[in-house]
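As you look at this complex, bear in mind that one protein chain is not there, while each of the others sits in place.
Naming follows writing order (A, B and C), and every chain is counted from residue 1.
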Amino acid sequence: MSVTHTVPPIETGRSGLQKLLRARESGLVVLIVALIAVTAAIQPTFLFSDGGWRELLRQPTILILIALGEAIVIITRNIDLSIGSILCLSTYTSGWLFANVEGIPIVLVVLIGVALGAFLGLINGLLVAFLRVPSLVITLGTLYAYRGIAILWIGPHFIRSSWLPPEFRALGTMQWVGIPVLLLLVLIVVLIVGWFMTSRRAGRDLYALGSNPEAAKLFGLSERRLTLNAFVTSGALAGLGGLVYLSIYATGDARVGTGYELEAVAAAVVGGVAIVGGSGTIWGVALGAFFLATISSALPVLGVPSLWQQAIVGIFIVGAILLDRVLFLSRTRRAKRKGSES
Amino acid sequence: MTDAPLLQLTGVSKSFGAVAALVRADLTLEAGSIHALVGENGAGKSTLVKIVGGLYQRDGGEFTLEGRSVDFHSTRDAKEAGIAVIYQEPTLFPDFTVAENIFVGRQPYTKLGLLDRARMRRETRELTQRLGVPIDPDREARGLSIADQQVVEIAKSISVGAKVIIMDEPTAALSGVEVDRLMGIARQLRDEGKGLIFISHRFDEVFALCDRITVMRDGTYIATNTTSETTEDTIIRQMVGRSVENLFPKQETTAGAPVLEVDDLTSVGVFENVSFSVRAGEIVCFAGLVGAGRSEIARAVFGVDRYDSGSVRVGGSAVPAKNPAAAMRLGMGFVPEDRRKQGLAMEAGVQSNITLAIRDRLSKFGFITASMEEPSARTWATRLQVKTHALDTEASMLSGGNQQKVVLGKWLATQPKILIVDEPTRGIDVGTKSEVHRLLSELAATGVAVLMISSELPEVLGMADRVLVVREGRITAEIARADATPENVMYAATHAAGDDRETAA
Amino acid sequence: MSQTTLAPSASSPAPERQYLKHGKPLWRRGLLRTESAIILAVVLLVVIATFTVPFFAQPYTYQTMILNAAPVLLMLLPVTLIIITGDIDLSVGSVLGFSSAIFGLAFQAGVPIGVAAVLGVLAGGLVGVLNGVLVTIVGLPSLAVTIGTLALFRGIAVGLLGTTSITTFPTDITRAMTAPLGGLPVPVVTLAIVILALVFGALLHFTPFGRGVFAIGLSPENAAFSGVRVNRTRLILFVMSSLVAGATGVYFTLQYSNAIGTNGLGFELQVVTAIVLGGVSIWGGKGTILGALAGGVLIAALNKTLQLAGIGSDTISIVTGVALIFSVVVASVAGFISRRRRSKATAVAVGT
Partner (left out) sequence: ATALLLTGCAGGSGTASSTDGGSAGGGGDSSITVIPKSLGNKYFEASDKGAAAAADELGMTFKEVGPTATGSADQVPFIQTAIQTGQKAIAIAANDPTAVCNDLSQAQSQGVKVVAYDTDTDCRDVFVNQATVDGVAEGLVKLTADHLGDEGGTIAILSGGANAANLNAWVDAIQALIKKDHPKITVAKVAYGDDVDEKAYQEAQGLMQSIPDLKAIIAPDTVSVKEAAHYLSDTPEYQGKVWVTGLGLPSEMKDYVDSGIVEQFGLWNPEDLGYLASYAADALIKGDITGKEGDTFTAGKLGDYTVGADGEIVLGPLFVFNKDNVGDFSF
């Protein structure tokens, strides 16, 4: 950053830190571009076709949304394992509303879906914040409980695409200057969440809580309120993810979203969120989710049998946390060296 | 500005459950002055500060700010009222940049609703510049040196425009240059009309910097002195307030062969060329200021921390580095300074705590049961008179002194040849304190070598056969019991080695 | 407060103290614990089911209940120790699948079945070394590491086996896996569960090593200061966990006579659920093998009962989730109350 240097050039901590922070996101961008480039070189339709282009940009949307929510929770030193089940309930509820409430406005359904997610997140948050029980256990419990409710309620039924109003279904494929509208909407969400987390005090408080809970307490931050906020946001984003699922796949049953929780954690970790909280950017998470989703769609095109896909994703996850640790250690070491020099 | 003092506390009290941290505390701070708050460990200084900072609510007493009675319910209230506190524990957010740490909770926004990072950066730069310590605003707080953390905290309090700035032992971990710099900043702030409260155990600083000195003891206000009209002796007498001799039932022993021999131990950046030995039956004390590196040396000797070069021997055999289990087998014991975290499993019972370090020795054919542990636990609990009615009482339910007895018991049970005790009486009431002292004396009398670390001068003087003064990671003086006086120990602790080594008594 | 204590204690030692072995009577120590509550719940469930659920009171119920739960019951034993140290291992389900794949492929390639089984178990052990090294030497959080290896090893298992499933295991061996144990209404695997439970129970509760495990969970620093080899202990536990998961993989393969990549899918959460339900603290330092095992048995019995009562898997899922939340919430509330009572008690004690 070029601020007027009225001050003599001082310690160079910034270059180290900022560069490395950027290395995470730019590194992901490079990886994504390389992945797309290689895939497109081997199979041009992956990029240079309407369908290829659209799916490239559209398929990551769900993972991006739920990974954002997961990231916020992790940033506060918690974890949310229930988002897959929340997503399922939101998907089906929304489809059910379209089918059973004649002429219900799409906006209202979206609001209800998101509100349902937020409500389920609120239950998680209340249990974690007020009873001081570990979020891992609580959300593991609600992972089962919410899924059970979904299966109990939905049973063998499923959302038929004919239930959905044509305008809603069109949302899935609609494009604006060549970009899927869904991606644009998700990007807006990313921007809002990113803006909130990087540029609003309330968002920074969430980082502060995860970064040093003791200091946060000395500082007068309310741990309960922040924890609650994080879980509600995570639930709401999972609810929104359910609606995006509905608009892309125009279907949904009681099995939707199974296993998404670990994918979301993985995307957050790959995106640079430390599992111990306090650090990681929303942009990194969005890129991490985009990257993981793109691997999933690129590997079959690259001729990698899709059965090996998960192993490769696993390598990327382990690699990403390892890399994170190495960067962290070198950062700390550098900072220490500087500290002792001064 | 009104005639009323900037800040006034009268008869403030505060208890934590059964512990009365503050009984009756008074303090009057005038604008444009620096007020020292001194007292022994546990005198209640930090508690008082936390009440002023809004972290704790007082149980009773008066608290006025510029003449108005105030009642803070959160740290936010205090901040808004213009009170900034730099706590004893570092309170920075390691993942935030220096600039953001300074502005946390009140980050400026741009017109677009983004954080105005440029402005934070600029102001941080100006602030740190003004404090004479240019710290890169964009670096992460993680890994900042204690001194730099201190500067950031001070910058934070200046930038909120605080009228009252409280520093709780800010110099504890600072070196001479850094202390001078900090004192310069403090004077500058005073000249700007702010009121400062300065807590320190170092009298030279207190006398050099402060206008007034308030002394506290056992949670109670003792006296307020004008610096120019008082002496160190007066302050110490007010602080301790009792004759020290009967607290230290030191038995005379004759030192035997060297048990612990430490040779040229160095851990880069922490301590350097540390050599000393402790002989059987001898109590050797590490004296020095907080942060001098005494604990670090001891931890490295025991093997909990790594070291870069040098050697440690017990009874002639080399102790492998980084292996406490091996050190224990050779007969070393270690009572760490933080008994809640390092010395005990707080949620485990007295018995499991006492027998943890001898679990291998108690086992038969590789197995161990509670009934095999019980005799040892009973023996040591009885010998140390631990006040509890059952052996499975959770350690967290004991009082601090009794917790410390359990830690001592745990290590005495290992029947060490050399026992290292780090701050064995920190936070312990005087009665238990003298029991601990008697115990250590008796132990030495049976031929055990004792290496004691203490920040309390009377304890050092009362117990030690030999005093080793540590300053900035080096042993700067060795003073025999007969020669040890508060003056020469303090002098060695605060002045660089070789300045004047043998300031005789 | 100090004035009162100043004078006497220094000189005149107080009369010898007498210590009770335990602060609370046996019944309170024994009964007011999560694991007793869980065992009680199992017993109640079985008694109620015996009288109210048709067909429950049959040997076949117990036979199949244990068969179905065996993989989880086996794997939860070492994972309990890991959780007591404050770590977690989420990769056990994938390790099961991975070892199943290695075992199957080796067997298919003509390796004698015994050797193939050993290879399967060792493959699991190798995974444990990777987990353990990443956690202890590199210093990564175990949750992140094992989520990563959860994906990695499942992926390798699925990738290795592809669409094939290896089913040609000798029937005499596969039969033997599910055969009843002697004349008892339980399958042979019960023996393995009991033996391993005794081994891990003894290791955790009756050895110096186990003392160290608890010490690490209660305070890693205190453990290190007390001569516990903290990282070595953690590494050993990760390897044990994966070895047992590997062995379970071989057993599972033979039990269902099928090596496919998806074997053991989702078992990691079942394992953690059982352990936490059994009163083991996810924060480490507290818990018993008996409790964890009881948690696993409770879930198995709950499943069996509800299935026989004609209740669907959806409801069973809800019941499991709610039971889990309930168990930690109750523990948390109980802890809160006892802390309140305790601080009152000490206030009184010191005041006098």
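One rule holds for everything that comes next: a contact is a pair of C-beta atoms (placed from the backbone, for glycine too) under 8 Å apart; a residue touches a chain by one contact, two chains touch by 3 or more.
This is a predicted model, so every value here is computed, not measured.
Trainee: Checking the contacts here: which visible chains does the omitted one touch?
Mentor: By the stated touch criterion, the chain not on view contacts A, C.
Trainee: Per the definition of touch given earlier, which of A:Ser135, A:Ser279 or A:Ser297 contacts the omitted chain?
Mentor: A:Ser297
Trainee: Using the touch definition up top, pick the residue from A:Gly52, A:Gly242 or A:Gly271 that touches the left-out chain.
Mentor: A:Gly52
Trainee: Hey, which of C:Gln108, C:Ser165 or C:Ser332 is the one touching the hidden chain?
Mentor: Checking each option in C:Gln108, C:Ser165 or C:Ser332, the one touching the absent chain turns out to be C:Ser165.
Trainee: Can you say which of C:Ser36, C:Thr64, C:Gln108 or C:Asn231 touches the chain missing from this structure?
Mentor: For the chain that is not drawn, the touching residue is C:Thr64.
Trainee: Mind listing the subunit A residues that contact the chain we can't see here?
Mentor: 43, 45-46, 49-52, 54-55, 59, 147, 151, 154-158, 160-162, 172-173, 245, 248-256, 258, 296-297, 300-301, 303, 306-307
Trainee: So that we can see where the missing chain sits, which residues of subunit C does it touch?
Mentor: 54-55, 58, 60-61, 64, 68, 162-163, 165, 167, 174-175, 178, 252, 255-258, 260, 262-263, 265-266, 303-304, 307-308, 310, 312-314, 317
Operating definition for what follows: only the chains that are shown with their structure count from here on.
Trainee: Which chain has its C-alpha centre farthest away from the C-alpha centre of subunit C?
Mentor: B
Trainee: Counting in whole Å, what is the centre-to-centre distance of subunit A and subunit C, each centre being its mean C-alpha position?
Mentor: 31
Trainee: Under the stated contact criterion, what part of subunit B meets subunit C in this complex?
Mentor: 17-18, 20, 23, 218, 242, 246-247, 249, 302, 304, 324-325, 327-328, 334, 336, 338, 341-348, 352, 355-357, 359-360, 362-363, 366-369, 374, 378, 381-382, 385-393, 397, 399, 410, 429-432, 434-435, 438
Trainee: Quick check on the complex: what are the subunit C residues that touch subunit B?
Mentor: Contact set of subunit C toward subunit B: 1-2, 5-6, 8-10, 13-14, 16-17, 19-24, 202, 206-208, 211-212, 214-215, 218-219, 221-229, 285-286, 342-343, 346-347, 349-351.
Trainee: Applying the document's contact rule, which stretches of subunit A touch subunit C when the two form their complex?
Mentor: Interface residues on the subunit A side: 79, 127, 131-134, 136-138, 140-152, 155, 254, 262, 265-266, 269, 275-276, 305, 307-315, 317-318, 321-322, 325.
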